[in-house]
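For this depiction, one protein chain was excluded, whereas all remaining protein chains were kept in their positions.
Moving on, here comes chain A:
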C-alpha cells in the first residue's frame, strides 16, 4: 500500500538524489520508512557556519504534503537564533499558514503543499546565513547575535570546528 505521501516523498527523494542542490544531501534513513529522513547541509560560505557540515532529521506527517515536516539538527552544535537548543528548526516555511506562531511571517513564506524538502533545506541554508531574531527559538543566541556579534560568530566557529573533530 503506497499512499499519496509515500509516493510524493519518493519522487522528492529521487529528484534530490539525481539532481542535488549544492551543499545539500537528503534522503530517507531507510527506504522502508519514507517518513523519516536525514539531511546534510553545508554551512554557507561567508558565514561563521562556513566549513561546517550539519546533520538534521526530518519527520513527515502522514498527510504530507498538506502539512509540513519537522526538522531537527542532530548532534548539537547549531548555535543559532532560529534553532531551539534541542536542535529543532523554527522557520516560516515549516509552519502551515493556519498556525502562525510568528506574527511577522507572511503567509507566502509559510508551508504550502507545493513547497518541498529541497526548498526547506535551501531556506535553512539561508537561515544560517541570515538569522531572523524577531521571534527567536534560542533567546540566548538571539541576544548574543544582536548585542555581541563577534562573540556569537566565535562561538559558532568553535562549534563548527568541534563538529568536524578538529
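As a working rule, a residue touches a chain if its C-beta (ideal position, glycine included) is under 8 Å from a C-beta of that chain, and two chains touch if they have at least 3 such contacts; residues count from 1.
Keep this in mind: contacts and distances are computed from a predicted model.
Undergrad: One chain is missing here; what is its name in UniProt, given the choices "Postreplication repair E3 ubiquitin-protein ligase RAD18", "serine C-palmitoyltransferase", "Trm112p-like protein" or "Geranylgeranyl transferase type-2 subunit beta"?
TA: Record says "Postreplication repair E3 ubiquitin-protein ligase RAD18".
Undergrad: Taking the full complex into account, what residues of chain A touch the chain not shown?
TA: 1, 3-5, 7-8, 10-12, 14-25, 27, 29-31, 35, 38, 40, 42, 44-47, 50-53, 55, 57, 59-63, 65-67, 69-70, 72, 74-75, 86, 88, 93, 96-98, 107-109, 112-119, 122-123, 125-126, 128-130, 164-166
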